[in-house]
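One structure is given below, represented as C-alpha cells, and several questions about it will come after.
Complex shown without one protein chain; remaining protein chains in place.
The block that comes next holds chain A.
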Amino acid sequence: MKIVALCGVGVGTSAILKINAERALKRLDIEAFVTATDIAGVSTVGADAQVILTSSELVDAIGKTNADIVVIDNYFDVDELTAKLETALG
C-alpha cells in the first residue's frame, strides 16, 4: 500500500506529514509505504497511491486521481491522522 504526503514544494511540511502518518499507521498496525512529494510530482508519484494526505488548501491542485484524498487540519495531531487514515483504509 502506498500513501503520499503532499505539500507545495516537497520539503518541510510534507516531511512532517509523512513522519506523523507513519506514526499513525504504526498505531493502526497497518503496513504502508509513505512518501513525500510536491504538487509538480503528485500526478506521477500519486498514480499508484491509495491515499493522498494533504492540506485543504492544496486539494484543488491535485487534479484527477484514483486515490482517496484525505485532508489533514493539524499536521502534528497524530490522533487526527490515525482517525482519518483508519476511515480511509478501513
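The working rule: a residue touches a chain if its C-beta (ideal position, glycine included) is under 8 Å from a C-beta of that chain, and two chains touch if they have at least 3 such contacts; residues count from 1.
Keep in mind that, in the parts below, contacts and distances are computed from a predicted model.
S.K.: Name the chain not shown, per its UniProt record: "Putative tricarboxylic transport membrane protein", "Cation/acetate symporter", "YjjI family glycine radical enzyme" or "Ascorbate-specific PTS system EIIA component"?
M.R.: For the chain not displayed, UniProt's protein name is "Ascorbate-specific PTS system EIIA component".
S.K.: Of the residues A:Ile19, A:Ala32 or A:Ile69, which one touches the chain left out of the display?
M.R.: Spelled out, the listed residue whose C-beta touches the missing chain is A:Ile19.
S.K.: For the chain left out of this view, which of A:Ser43, A:Ser56 or A:Thr87 touches it?
M.R.: A:Ser56
S.K.: In terms of residues, what is the contact footprint of the unshown chain on chain A?
M.R.: Its contact residues with the unshown chain are 7-13, 15-17, 19-20, 39, 54-58, 61, 73-78.
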